[in-house]
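Shown here: the complex without one of its protein chains, the others still in place.
Let's look at chain A:
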Amino acid sequence: MKVRVIAFGQIAEITGGELFIEAQDTVVLKAALQVEFPTLADKKYAIAVNNKLVTEVTALTENDVVALMPPYSGG
């Protein structure tokens, strides 16, 4: 499955704006990202799939949008 990966805040400084990655679930995706961007390993970030936060392994389908989000700091 090719998914679109977007990133925010400090994570966007590492990954850049937008990526397209092949992965069947979020765990595989995280591993692939870590290979491409080794500095991600010690960064804290949450994952949202199609605007919904996911905390467990989540299956991905073609064209899903996966967001990498460091801790929020609005307000």
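Operating definition for what follows: contacts are C-beta pairs under 8 Å (C-beta built on N, C-alpha and C of every residue); 3 or more make two chains touch, one makes a residue touch a chain; residues count from 1.
Please note the rule applied: contacts and distances are computed from a predicted model.
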| item | value |
| --- | --- |
| Listed names "Helicase XPB/Ssl2 N-terminal domain-containing protein", "Sodium:pantothenate symporter", "Molybdopterin synthase catalytic subunit" or "cytochrome-c oxidase", with the criterion being the UniProt name of the chain not displayed | "Molybdopterin synthase catalytic subunit" |
| Contact residue for the chain not shown (choose from A:M1, A:I21 or A:A48) | A:A48 |
| Residues in chain A touching the chain absent from view | 6, 8-10, 48, 51, 67, 69-75 |
